[in-house]
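Removed: one protein chain of the complex. Kept in place: all other protein chains.
Let's look at chain A:
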Amino acid sequence: MYSFDIERPTTLEDAVEALKDEEAQALAGGQTLIPTLKQRLAAPERLISLTSIPELKGVSAKDGWITIGAATTHAEVAKSVSAYPALAALAGQIGDPAVRNRGTIGGTLANNDPAACYSAAALASGAVIQTNTREIAAADYFLGMFETALEEGEIIIQVRFPIPEVASYQKFAQPASRFALVGVFVAKFADGVRVAVTGAAEEGVFRWSEAEAALDSSLAPESIDALEADDDGLIADIHGTAAYRAHLIKVLARRAISAMS
């Protein structure tokens, strides 16, 4: 690691102010950033820790929405998001217990790893990402592998999820990293079904709209029997070919739908 200073502000205003400096970078759970710093792939002069700011932590439920502070750990979400069980279950399957005790929802969404779990939940739920300057709909937020709509110095404050009637996340874990080789999140709302896929595509999380259309008419595993996920643009690597990932998308979508009915 190159040398840097760490600041630990206790208010959001101080953090926002500190992050105006181009040489400063936010530090949340560090589960992605610390390995990146060790590889010298990042060289900030200052890290601004977001984990001592009470406003950025905690979970609340109101009027059919769950609000999660950006610095809330995966372990907290797994434990306390009882009003949205599929989301709590997803958080409880991220990495391992020690990773869940440090890693945060804000860090995951800001990083936008193409295999991250929360991105599938955010996109399938139609979540809203609230930053220090604006609200961003999940549909406009994920811009490709490790790319998001966040501007320089903009920080996520909280993420709001509308609670679906029923939902399920099914993950096929990559055996070494425990990230999703493919993960599929299916959520049913009064106005329709959304299916989001993570881990599979070069461009990161995406919606499988053919499956959504089929499921809108009938939420049953058989509804997607006639469909095949397109393998164009899917990741092909040592862990699996594009065709293999396309196959997994359908298998996991079927499992999710079965779990919902």
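The criterion applied here is as follows: a contact is a pair of C-beta atoms (placed from the backbone, for glycine too) under 8 Å apart; a residue touches a chain by one contact, two chains touch by 3 or more; residues count from 1.
The rule is simple: contacts and distances are computed from a predicted model.
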item: Omitted chain (choose from "(2Fe-2S)-binding protein", "tRNA modification GTPase MnmE", "Oligopeptide transport system permease protein OppC" or "Protein arginine kinase activator") - UniProt protein name; value: "(2Fe-2S)-binding protein"
item: Hidden partner chain, touching residue among A:25, A:49, A:108 or A:223; value: A:49
item: Option touching the unshown chain, where A:83, A:99 or A:251 are the choices; value: A:99
item: Chain A residues touching the omitted chain (full complex); value: 1-6, 8, 30-31, 34-35, 37-38, 47, 49, 51, 75, 95-99, 101-102, 178
